[in-house]
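First comes the structure, then the notes that go with it.
Only one protein chain is missing from this complex, and each of the others stays in its spot.
Let's look at chain A:
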């Protein structure tokens, strides 16, 4: 890749806060000075796609919570980009326990300390955890 071939396809994923650095060659085929880049089209596409997937999962979880199929923990887990093993380690529980807590009828009877732990993992209040809007 030559210095003038370093892609500059910004679509504000970096929000102007930083530019990526690339090693690229000059006309003589030598690496002298790295060049900064504001982004590249394929990377932007892949990134946008990954986030779309996340948003779709979050929205689906929200609908299922509102329909009473799963507990709000499932929604916040998706929203915080967590999966079962990760959430389980944040609340110091086994995965099967967290899985149980995803059932609305089990969630209803969770102790306040347990709710507090989930709220802390998601960085929200217990109030917000219990009453999903």
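In this text, contacts are C-beta pairs under 8 Å (C-beta built on N, C-alpha and C of every residue); 3 or more make two chains touch, one makes a residue touch a chain; residues count from 1.
Simple rule for what comes next: contacts and distances are computed from a predicted model.
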Record-based protein name (UniProt) of the chain missing from this complex, from "Oxidoreductase", "Butirosin biosynthesis protein H, N-terminal", "Sugar ABC transporter permease" or "Metalloregulator ArsR/SmtB family transcription factor": "Butirosin biosynthesis protein H, N-terminal"
Listed residues A:58, A:82, A:106 or A:126, member touching the removed chain: A:82
Touching residue (missing chain; options A:49, A:97 or A:125): A:49
Hidden partner chain, residues of chain A it touches: 1, 13-15, 17-25, 29-31, 34, 36, 40-43, 45-47, 49-51, 53, 81-83, 85-86, 89-90
